[in-house]
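Please read the structure below before turning to the comments.
Left out: one protein chain. Kept in place: all the others.
Which chain is which? They are A, B and C, in the order written, and residues in each are numbered from 1.
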Amino acid sequence: MNKMNQNPCLEVNIAGVTWKNPVTVASGTFASGAEYTDFVDLNRLGAVTTKGVASIPWAGNPTPRVAETHSGMMNAVGLQNPGIDLFCKRDIPFLRQFDTKIVVNVCGKSEEDYCETVERLAGEDVDMLEINISCPNVKEGGIAFGQNPKAAEEITRAVKRYAKQPVIMKLSPNVTDIGEMARAVEAGGADAVSLINTITGMKIDINRRKFLLANRTGGLSGPAIHPVAVRMVYEAARAVKLPIIGMGGIFSAEDAIEMILAGATAVSVGTANFHNPSVTMEIVDGIEAYMRKYGFGTVGEMVGIVE
Amino acid sequence: MNKMNQNPCLEVNIAGVTWKNPVTVASGTFASGAEYTDFVDLNRLGAVTTKGVASIPWAGNPTPRVAETHSGMMNAVGLQNPGIDLFCKRDIPFLRQFDTKIVVNVCGKSEEDYCETVERLAGEDVDMLEINISCPNVKEGGIAFGQNPKAAEEITRAVKRYAKQPVIMKLSPNVTDIGEMARAVEAGGADAVSLINTITGMKIDINRRKFLLANRTGGLSGPAIHPVAVRMVYEAARAVKLPIIGMGGIFSAEDAIEMILAGATAVSVGTANFHNPSVTMEIVDGIEAYMRKYGFGTVGEMVGIVE
Amino acid sequence: MGERKRETAVVVSQEEIADGIFSMRIRTDAAENAAPGQFISMYTNDPSKLLPRPISICEIEKENRVLRVVYRVTGEKTGTELFSRMKEGDTLPIIAPLGNGFPLDRAEGKTAFLIGGGIGVPPILELAKQLHCKKQIVAGYRDSQTFLRREFEQNGELYISTEDGSVGTKGNVLDAIRENNLRADIIYACGPTPMLRAIKKYAGEEKVECYLSLEERMACGIGACLACVCRTMEKDSHSNVNNKRICKDGPVFLSTEVEI
Partner (left out) sequence: MGERKRETAVVVSQEEIADGIFSMRIRTDAAENAAPGQFISMYTNDPSKLLPRPISICEIEKENRVLRVVYRVTGEKTGTELFSRMKEGDTLPIIAPLGNGFPLDRAEGKTAFLIGGGIGVPPILELAKQLHCKKQIVAGYRDSQTFLRREFEQNGELYISTEDGSVGTKGNVLDAIRENNLRADIIYACGPTPMLRAIKKYAGEEKVECYLSLEERMACGIGACLACVCRTMEKDSHSNVNNKRICKDGPVFLSTEVEI
């Protein structure tokens, strides 16, 4: 409470990589950024986290792929992606034009898939990898790894063998004990964890008596689940020493700060981008304003200090 | 779709007990009904599910015990209850004045606790028991039993030894595999399952940097989590043969019907009672109107027919 | 049974009477049987906000079927902010009146303190209008924005305390009582917990009968959910533990019954 006058420093260090501020986007809500350049100055983001990419192109699920829910939404896109080759040729050079870190989200259906993509990225100019072992919308979209501590530890160890960049393991909230999952990936050698991915939900059209999503179930996101995300970030922060990237229903700077106070070093903004495509910049500004108001000199001073 | 003209029959049979309609209230949102008699004709409910009762009085958690969230709320009341003796003397005779079934929710901190209360109720004039092994707000509020299949199976078997009434096991959504939990209590001899209890969440006051709830975490309920509840009811219905009482964010007849189409034989209305204390009667009327509109003769014809 | 309903009230007037303090009058049949110290469960029209806001009744106009509430906007995007944006003719769902008000009969023939602090000041107004004993109204404010002052002056002797000393006694309501050497045989008070705690202590020392209106986060507002409990000295006959429900057993309690 004692540095009211200094300029707050928004920089954060995640597993040795310095972001200019703690705000990135949740994988899958921002593509590789090109579609948002009208609405967001990508140079203002701490990092851009890309849509999940696999070793080969995936067509994803049939439509409808999204449904609106109360203060939330469900998606079952199914990790449609152009494959690592086109991604490296097109998306990485695009993002490199901007002064922001590049976090590449990697998805796969088997250990080999993940490792192949991670190995391919080892030679690319990207800053961090986020391994999605928690997609609820693809049978082998990694959720098998994401709901079993042993499997999570093993896949982490496997990708680490091939990774040249720091590895963020993205955790699923659809588990009994999020702390156990965080400890598992820490044991496997993860450099950071991000959470929460979406919570599996279902919506039914009662007039047609059919599932609203072609995939039957989808991943629930948005403010509806923010309290669950804050709780899990808090539990994960007390379970491991790794830096945490908190996400889940962050729509405002206040929501982001709640995550940081709960134990996150950085935050990802997801569904909010659909509600207001410029929201990420507003959140960066809001965090700075909060730090000024309460005299925080660095983001680190705020991490996990709730009592 | 062929009985447009007949009068729909709303009766449902749960483990041998016939309710006049599929609507009850979620334990803890309705006390033992007395406070709602101004707003609800209790004779219009299929059953009244009481606030959890233990072998001795519990004082519950310190305040604040509730917090509002986006399209939801969190509570951490902590199972405050007057104890089984006063409950039997006061609440059961009160409820018996009405033409509705009595479901007594039982909580405990140990197997002995549960069994003592269940045994005490064996001699009482109540219709069913709901065993709460999923309260997230009390260290030993049963959640230990509710997140471990083995423990859930054993506690079920134990209470069944003392129970004279059909036993409904109330499941926690804070698990990796709800189907596994449902199978566990089925193996333990449960007569029915009810789900979902609340999802553990957390809210932080960023200006005071303190937890909003005295208990730090609380149980998230309301429309925000309805899609999660529908998904888990669907999964539980495919995992076991037991009748299912579906709950979680039911605010309208449409929400209730979604649960039934997903596989629930009956539904519990909880948080909605705080939003509109007369909502249960409106939901009963709405279900009947829906059955008329689509020509369903019985509720049973609708259970789990989503495709 | 089941004949009572959440009803729809109509906004009759809305006015900001101090910075962030709004006065709203609503038309509702609930005015018929409302009493000082009772509250209203006010619902917003924002579907993402499910719970009612318990707001104490400031004035009752039976003849017009109108209830007046004076409330503070607690922040951006809050329910109270939504209330403050409502205009004449707008409607909102309410349940009222709720809770037990101040016991008026206890004051007969006595000298009473009517003490309000901050946003606890408003309910004291209707109390002052309905009490017919010797009334010493003590109102505590932050600064010179002494909302409702004129109305109080018309309904008893008014003593004011302000934190910044800009009006009346500098300090709190007890400072005002001491500075003016006031005494009373009975106390009615509403305000922030620290103030109520001090008044409870004062009443104990002075051996004066004292009624306090308490506040706590609520969910149902009708005594069912057990969210808004307060600790009691004796075991409560309903809860069978040392807890009473503020919404249903209160919000007004005898100071000696409760631990605050």
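One rule holds for everything that comes next: a contact is a pair of C-beta atoms (placed from the backbone, for glycine too) under 8 Å apart; a residue touches a chain by one contact, two chains touch by 3 or more.
All values reported here derive from a predicted model rather than from experimental measurement.
Counting contacts over the entire complex, the absent chain touches A, B, C. If you put the hidden chain back, the residue from A:29, A:49, A:105 or A:147 that touches it is A:29.
Within the full complex, the residue among A:40, A:106, A:171 or A:253 touching the omitted chain is A:40.
Touch with the chain that is not drawn comes from one residue among A:65, A:101, A:160 or A:183, which is A:65. Take subunit A: the residues that touch the chain left off the picture are 28-31, 35-44, 51, 57-60, 63-68, 70-73, 75, 77, 80, 82-83, 86, 222-223, 271, 273-278, 281. In the full complex, subunit C touches the omitted chain through residues 46-48.
On the side of subunit B, touch with the chain left out of the figure occurs at residues 70-71, 223.
Convention: only the chains that are shown with their structure count from here on.
If the chains shown are joined wherever they touch, the resulting network links each chain directly to all the rest.
Farthest from subunit A in terms of Cα centroid separation is C. Put simply, the chain nearest the middle, going by average C-alpha positions, is B.
Subunit A and subunit C have Cα centroids separated by 46 Å.
Residues of subunit A in contact with at least two other chains: 70-71, 223. The set of subunit C residues touching two or more other chains comprises 47-48.
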